[in-house]
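Take this structure, written in structure tokens, and hold onto it; I'll ask about it next.
Every protein chain of the complex appears in place save one, which is left out.
On to subunit A.
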Amino acid sequence: MTTVDTRWTVTVDRDACIGTGVCAGAAPRQIEIRAGKASALAPETAPDEAVIDAADMCPMSAITVRDAASGALLAPEE
């Protein structure tokens, strides 16, 4: 698989999310705050370090980034 094809999924646990907006600050092209909670702008995204940062920085660990093809966990770091 080439990197061109690689896609990541970004999911938000809306029960855990407390709407700090830290994620939207780190990854404004992929995540926004909608009705007080974080929301991915699209179910899949091209690889971008910013979404890894967003997931790592969420104080509630409410954001998960996975490789779309393999399902491997990319963030947050354990």
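As a convention for this text, a residue touches a chain if its C-beta (ideal position, glycine included) is under 8 Å from a C-beta of that chain, and two chains touch if they have at least 3 such contacts; residues count from 1.
FYI, contacts and distances are computed from a predicted model.
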### Query
With one chain of the assembly withheld, which option in "Cytochrome P450", "Zn-dependent peptidase", "Dihydroxyacetone kinase" or "Formate dehydrogenase iron-sulfur subunit" matches that chain's UniProt protein name?
"Cytochrome P450"
### Task
Specify the residue from the set A:T20, A:S39 or A:T64 that touches the hidden chain.
A:T20
### Message
Counting contacts across the full complex, list the positions on subunit A that touch the omitted chain.
### Response
19-22, 24-26, 28, 33, 36, 50, 53, 56-61, 77
